[in-house]
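Heads up, one of the protein chains got dropped from this complex, but the rest are sitting where they should.
Presenting chain A:
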Amino acid sequence: MALNLTINANNPPLGALLAAEHVKSSVQVSVEEGKDNRLHISDSIQFSDANSISRYLARVAPALGLYGSNLMEQTEVDHWLEFSARRLCDQPSLTAVLGELDKALSLRTFLVGHAITLADLSVWAALKDHSDWLSQGKSFPHVSRWFSFLTSQVPFSSVGNKYASKKA
């Protein structure tokens, strides 16, 4: 099965691109630039929302565990996907939300379970280019540690270098 992901280069969906990068060893996903963000599955089925794209990609490659490893973890992943879409993306100020995230990460290396999941991809992507995060990151040590840990990993550094700068 070959999937086709079209992205708008002026507003690339970093979370979806990260998911595509993570699953590329199990599923064939081609990425090309276009006028909007869209995952083409068939002529009748297409997804345009970044989280929907990530969810689909994680589900077609279940062995990678990007959607958690049990029902509880799946629900936690859903919680963080919602969290990033509603409370991080397109929000002018993050101060209160970052405090919440910092508390959640104090006893965790990854947001859900003991390995990387969509929760990490989606929240990392939402923070990556947010001006509030860039200016206030230092006040939230646990989020800072988690963020720079992920940034140092291969899919994050390559996606970050390739796409994030275009967003500005």
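Following the convention adopted for this analysis, a residue touches a chain if its C-beta (ideal position, glycine included) is under 8 Å from a C-beta of that chain, and two chains touch if they have at least 3 such contacts; residues count from 1.
Throughout what follows, contacts and distances are computed from a predicted model.
Trainee: Choose one: "Proteasome subunit alpha type", "Eukaryotic translation elongation factor 1 epsilon 1", "Translin-associated protein X" or "Light-independent protochlorophyllide reductase subunit N". The correct choice is the protein name in UniProt for the chain not shown.
Mentor: Hidden chain, UniProt protein name: "Eukaryotic translation elongation factor 1 epsilon 1".
Trainee: I'm checking contacts with the chain that's been left out. Which of A:G34, A:P62 or A:P141 qualifies?
Mentor: With A:G34, A:P62 or A:P141 as choices, the missing chain is touched by A:P141.
Trainee: Contact with the hidden chain only, please: which chain A residues?
Mentor: Output for chain A: 103-104, 106-109, 114, 141, 144-146, 148-149, 152-153.
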